[in-house]
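With one protein chain held back, the other chains of the complex are shown just where they sit.
On to subunit A.
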Amino acid sequence: MALLEVCGAPRAWAAPAAAAAAGSARGSDPGHYGFSARAPELAVPRGMQPTEFLQSFGGDQERNVQIEMAHGTTTLAFKFQHGVIVAVDSRATAGTYIASTRTNKVIEINPYLLGTMSGSAADCQYWERLLAKECRLYYLRNGERISVSAASKLLTNMVSQYRGMGLSMGSMICGWDKKGPGLYYVNENGIRLSGDMFSTGSGNSYAYGVLDSGYRPDLSPEEAYDLGRRAIVQATHRDSYSGGVVNMYHMKEDGWVKVESKDVSDMLYQYREASQ
């Protein structure tokens, strides 16, 4: 498992066991990505050195062409006394082009686990769907649902192998397990943080402003919905890479419910009228 591979030496020592277990996978080398998580292989074309390629275009070097991986979106999640609120926008951009106004940035892994997506849509969708597969396998093998900390750990472990190779993913894993409500932030750099409140994406500073001024742990559900809604709406107002609708979920002890899907411009006019 994880430790065995981290220890290095077992590569040779465990080779007979792995060869026996994986059949002739190692010997014959099918030349394409095998989807087993037992012997994780990197899905990188042979001969390619993505880390060096990207380092030459990014970082602190002065160059005409810079590749910057920005997470163009606003997503947020926070814990309060009645569970976890998850709110995301729905705009997908490719540079300055709005590719979609109604993307789904929350993946429903199982009735007790949600994952949000910010960054490259492709990376998020792919890795979080892979996570959903692993969570399902965990349930089948162990007879009980995976914990939020374990699910976020699995995601981090999968993504950390590609560190420096150009993945772009900022995700919050939210759920309710034996230990209570859980909220973890995971990103492509391999960071994994547990916390009470997170906001990711290019609009996160605007969202944090609203969240930090209105947050109390003892909010009522309605107040919490209003806070999450407002934070996303204000972020979409100022951040050009966020917009569309607010998709809001409420993670309760007996699973999540989708609270609403409200258009941000409608909400903005409502707030304006209310304040006048």
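What we mean here is this: a residue touches a chain if its C-beta (ideal position, glycine included) is under 8 Å from a C-beta of that chain, and two chains touch if they have at least 3 such contacts; residues count from 1.
As a convention for this text, contacts and distances are computed from a predicted model.
Choosing from "Serine/threonine-protein phosphatase 2A 55 kDa regulatory subunit B", "Proteasome subunit alpha type", "Mitochondrial assembly of ribosomal large subunit protein 1" or "Transport inhibitor response 1", the protein name stored in UniProt for the chain missing from the display reads "Proteasome subunit alpha type".
Touching the chain that is not shown, out of A:Ile98, A:Ala132, A:Ala150 or A:Met165: A:Ala150 (per the contact rule at the top). Residues 1-4, 17, 20-21, 142, 146-147, 149-150, 153-154, 157, 178 are the ones on subunit A that touch the missing chain.
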